[in-house]
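As structure tokens, the structure follows; a few thoughts come after it.
Of the protein chains in this complex, all but one are displayed in their positions.
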Amino acid sequence: MLFKDFDPLKEEMLQILDQKGNIVNDKLVPKIKKATLMKMYKTMVLGRIADDKAVQFQRQGRMLTYAPNHGQEAAQLGSIAAMDDNDWLVLAFRELNAMLYKGVTLEQSYLYWYGNEMGAKYDEDVKVLPINVPIGSQINHAAGIAYASKLNKTGEVALAFIGDGGTSHGEFHEGMSFAAAYDLPMIVVIQNNHYAISTPRKKVIKSKTLAQKAIAYGIPGIQVDGNDPLAMYLAVEKARERAANGDGPTLIEAVTYRMGPHTTSDNPKLYREDKEVQEWAKKDPLIRFKKYLIDKKYWSNKKDEELQETSKKEVLDAFKKVEKSGLVDLEDIFKYTYEKLTPNLEKQMNAYKKYLDEVGE
Amino acid sequence: MLFKDFDPLKEEMLQILDQKGNIVNDKLVPKIKKATLMKMYKTMVLGRIADDKAVQFQRQGRMLTYAPNHGQEAAQLGSIAAMDDNDWLVLAFRELNAMLYKGVTLEQSYLYWYGNEMGAKYDEDVKVLPINVPIGSQINHAAGIAYASKLNKTGEVALAFIGDGGTSHGEFHEGMSFAAAYDLPMIVVIQNNHYAISTPRKKVIKSKTLAQKAIAYGIPGIQVDGNDPLAMYLAVEKARERAANGDGPTLIEAVTYRMGPHTTSDNPKLYREDKEVQEWAKKDPLIRFKKYLIDKKYWSNKKDEELQETSKKEVLDAFKKVEKSGLVDLEDIFKYTYEKLTPNLEKQMNAYKKYLDEVGE
Amino acid sequence: MAVKTILQAINEALDQSMEKDDSVVVYGEDVGHEGGVFRTTAGLQKKYGEGRVFDTPIAEAAIVGSAVGMSVNGLKPVVEMQFSGFSLPGYNQVVAHVARFRNRSRGKYHLPMVVRMPYGGGVRALEHHSESLETLYAHIPGLKLVIPSTPYDAKGLMMAAINDADPVIFMEPKRIYRAFKQDIPEEPYEVEIGKARIAKEGNDVTIIAWGALVREVEKAMKQVDDIDAEIIDLRTISPMDTETIIKSIKKTGRVLIVHEAYKSFGPAAEIISRINEEAFFYLEAAPKRLTGFDVTIPLPKGEHHFIIDPKQIAYELKKLMAEKA
Partner (left out) sequence: MAVKTILQAINEALDQSMEKDDSVVVYGEDVGHEGGVFRTTAGLQKKYGEGRVFDTPIAEAAIVGSAVGMSVNGLKPVVEMQFSGFSLPGYNQVVAHVARFRNRSRGKYHLPMVVRMPYGGGVRALEHHSESLETLYAHIPGLKLVIPSTPYDAKGLMMAAINDADPVIFMEPKRIYRAFKQDIPEEPYEVEIGKARIAKEGNDVTIIAWGALVREVEKAMKQVDDIDAEIIDLRTISPMDTETIIKSIKKTGRVLIVHEAYKSFGPAAEIISRINEEAFFYLEAAPKRLTGFDVTIPLPKGEHHFIIDPKQIAYELKKLMAEKA
């Protein structure tokens, strides 16, 4: 129904909560448990602070690179909140909020950007794939996860994220085609933040909407206000129903905006106007979500102040631990290449240890 | 207009000449010069005989592999006939008819399948790229040719072929996206012959039509009866107008059928029913085209008999030359690696020559 | 025991692995209904159903990349690249993910998957159907690269590959798919990955080869009765069984490496370097390589120049023996 009503050819964007935080589509408001809403919001607050702090730490020379997701929180949290615990999260690299919601710790997340692989060793029961840097290639992983789920009838659904720029990649196309071919339980959320590094989406992608790319795969697509957590939740909830019913994958375009730089090495002033950024600041998902929760009497400004404080502390604590983490052990760069260290690797490692011993480093 | 009327979402297939050879859409009959029609037809007859003979030669152990295009002639000839002399032809590997029309000689074509690279050295003024075996990758070449044409305002348009199976490949997606991004003068004709080797199109490709994949690139797509040379001509003619006007690429799905095996190493009985093949035999492009020409008084059965004879002779002559062509010279496998032979290659070649000398081979 | 070709041996290995372990799935282009263009997977779909044995779109990145996801989620995928020349569109997945998932996740995830691909020339094939691309896979840490040369090894190595906790690239020498038969056990068995095989013991010189070339080397031996060569069938290209090689060199002092892959930056170079590193002063003559030229492997009418035959092996061997220490 939803996917018929919002057939991407109509070029209508699903929105439930407008940028002021008012419900504009009463009938569509999804039923979300209070606990879920609050978890979404608390993650959003934590995620926002963690994000802004990471950039700050980097400016201070304490963090390496970081890819901020300030502004894109609702696109992620609306999505992940609509999934089951048993589902999988398949990352691109700008999904701090989705990761936190799904059980990746902030410390792990920071540790990764700090330059330590241990930051990608999420806890055993956390069904999240490591950050995926080669653009688009994660879609094929999600398709494979979904295939296994379907074959073994586990009921798991794979939720994957990708950027607007990523939809031009061959890997995206192949993953979508593959998942569609077998009606796999996969949901792909495109975070259309309007830029791929410096390159505007409109300049290099000619499809009218990114949601329309779904037609090429014979699956539903929908364009959603990505800064509206309720709309995102609804779209993913319906997509998940489809997936669970064996109806196959769904493509969701979340229209959002990256408020910060591409990464901390990027200078967005080179390619976009402040005015544009200001316009999008008004659409901040955090502000509208908070208003919604306060209107609903689930939340208050006072509680929010407390939350800001505790979250800030949590962020600083996590980073403190990360800063204390030190360097990676020599053994660690060798021992995960194969299940067992090969004689060749052992030789290389020992020769290097000998060098360190002799030179006394 | 045409692309609006046959918007791929309507799922209507363009047809002008039905399978009996009758005009079913008077208003759309394209204006084609008699000379052009006759060149199309004569090429089709030659191509058909050459194709069937190649398979026969192979069965006799006189040819290596061959990928027959029996049944797909109209899809190719309707397309190439609508192009200008100055345009480019970018091949997949099953386009004997398009190649012949565009000036590749039958001898060259045979020589290639006979296992000699010289068969891909088409004459200087023949703007055809060599047969392209890695599926889908030719679309990017066509996009690049089209880019150069646009930049240098040469007016050339690139016509590329691909199979139904090829549309699932990442290379197809990237080439289409690239060409669309810059409104490049490119036309892609999908020869949907319903199979990728043994794999039915419907089994692994979920889009309703292949023409609908155009929507993902924000360009027009159209589904055409690929066994109808007039419909193919019209669609490509209009696509070429778009390209020449700077309106960008067009995607054309030619619905056709491969009557023979995938290649001479393939046994289609493993994966398709005779009945299906028989149904498609009735839609033979050659029969309907001939009837059209006879109805139009451009042609007669008597002339046709003569043409069959001369074409057959042409085919046998060409193959005779190819059979006499012998082995490739040693120098030839070295000398086209770089512009100049490198010292390393010279050494390798000389060492091998020395071996031949000493062992006396 | 039953008499089998390499092709049949691989088919049997797949069959028995699927029979034993429900998590094994087999897929690729034309792999399902038809049983593969070489019929390597024939009969499997009928036996195990379309869920576990299936045809894919023409999309090598999806084939390899989905196997990553499947491995993470409990399956053991055995995928086919129709020819090794067509494995390249999936190469990004192999290098960026297949080889790295264990390390990237510090052991949380590992990928028990196999990527099969027929490889090598000598079958009078079209362009891209004759490549020997060992180097591209052997150079990448985290991958294992296995190549059988006999039906016995084909079955045993394939079963070992499927049971391996690490991803294995399994290149199949298609030129000898059906070239000869061997009596091999009917029951399941494994041949250890990472161990070379001494195909023939000898004292004068070591010859190292793998895949279809092992047979050519063996044929060459008939032309050089007077030379007592030790033949090593490398079997696993990476991680390489350096120990077996070095032991042999220490005994013979001479080595000829034969492969069809391009010479420069090819596999023989690595073998020579390891010999230099570990047995340099045992060498009585410069190590020699007899390999494919550094040119694109020719189409059939020129392929005879490129393909290495027994006569050539014998010739190089005699030259090598003639060098004085």
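Letters A, B and C mark the chains as written, and numbering starts fresh at 1 in each.
Definition applied: a contact is a pair of C-beta atoms (placed from the backbone, for glycine too) under 8 Å apart; a residue touches a chain by one contact, two chains touch by 3 or more.
Everything numeric in this text was worked out from a predicted model, so none of it was measured.
Listed residues A:T105, A:T199 or A:Q308: the one in touch with the omitted chain is A:T199.
When the omitted chain is restored, the residue from A:P8, A:G71 or A:G170 that touches it is A:G170. Residue C:P141 is the one among C:P141, C:P188 or C:P310 that touches the chain not shown. Only one of C:T5, C:Q223 or C:T296 touches the absent chain when the whole complex is considered: C:T296. Of the listed positions B:L9, B:L28 or B:L129, the one in contact with the omitted chain in the full complex is B:L129. Residues 88, 90, 117-118, 120-122, 124, 129-130, 133-134, 137, 139-152, 156, 158, 170-171, 173-175, 177-178, 181-182, 332, 336-339, 342-345 of chain B touch the missing chain (whole complex, contact as defined above).
One chain is missing from the display, and on chain C it is touched by residues 61, 85, 88-89, 91-92, 95-96, 99-100, 103-104, 127-128, 135-136, 138-142, 238, 240, 262, 264-270, 272-273, 276-277, 280-281, 283, 285-289, 293-296.
Within chain A, the residues in touch with the undisplayed chain are 64-65, 112, 114-117, 133-136, 165-166, 168-171, 196-199, 203-205, 265-266, 270-271, 325-330, 332-334, 337, 344-345, 348-349, 352, 355, 358-359, 361.
Operating definition for what follows: only the chains that are shown with their structure count from here on.
If you average the CA atoms of chain A and of chain C, the two centres end up 40 Å from each other. Averaged C-alpha coordinates put the centre of chain A at 44 Å from the centre of chain B. Across the assembly, chain A contributes residues 170-171, 173-174, 177, 181 that each touch 2 or more other chains.
Residue positions 56-57, 59, 61-62, 89 of chain C are each in touch with at least two other chains.
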